[in-house]
Every structure is written in structure tokens, then in C-alpha cells.
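Removed from the display is one protein chain of the complex; every other protein chain stays in position.
This part shows subunit A:
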Amino acid sequence: MLVPRPSTQRMRQLLKTSCEVFQTVFNPDSIRTGNKILRKKMKGPAVISYYPIESPVKFRHIRAAYPMFEFPNTADEHRVAMNELYVVMSC
């Protein structure tokens, strides 16, 4: 049995109800709503976290907090030793 195709208006109503039922967006004329911009994730926190945060606790703080323990500062000791060498070599 041949049934005439329902009118455009009727089809539109059907689409609208269908969208309400399935909770999809109703935009049959493809009007640019700018939703594609809102859809994208924000990348602010990822961009900020590129450089590591400076540690609030430094080597000198640990040294000062525990004076009974010996924390050798190898880099500084090397620097001092080299400076002394320069002094010796220059004399």
C-alpha cells in the first residue's frame, strides 16, 4: 500500500520530538551556533605545568633545620677546591 510522504512540516515535528526523546540537539537547518568552540577542552592547566614549580624547600633550609647531620654540598665543595687551585696556580 503506497502512503504519500508526510509534509516537510510534519517531518520537522517528528525530528523535533525525536531529538527531545533521545536528548540530541535539534538543528535541522545546520545553523552555525558556535558550539564547536565550547566543545573543545580547555588546556590552560596543561600549558602552565610545562615548567616545573620551584621547590620552596632548598638545600640550605634542610641544612639549617638539621644542624646535627652533615649534608655534604658536593658541587660547592668542588667549586671551593677549584678556586683554591686557581689561587695556588697563580702564585
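The definition used in the following text is that contacts are C-beta pairs under 8 Å (C-beta built on N, C-alpha and C of every residue); 3 or more make two chains touch, one makes a residue touch a chain; residues count from 1.
Operating definition for what follows: contacts and distances are computed from a predicted model.
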Query: Going by UniProt, what is the name of the one chain that was not included in the view, given "Putative 3-ketoacyl-CoA thiolase peroxisomal", "Protein YIF1", "N-acetyltransferase domain-containing protein" or "37S ribosomal protein MRP2, mitochondrial"?
result: "37S ribosomal protein MRP2, mitochondrial"
Statement: Among A:V25, A:I53 or A:C91, contact with the omitted chain is made only by A:I53
- prompt: Looking at the whole complex, which of A:V25, A:L38 or A:C91 touches the chain that is not displayed?
  reply: A:L38
- prompt: In the full complex, which residues of subunit A touch the absent chain?
  reply: 31-38, 42-45, 47-48, 50-55
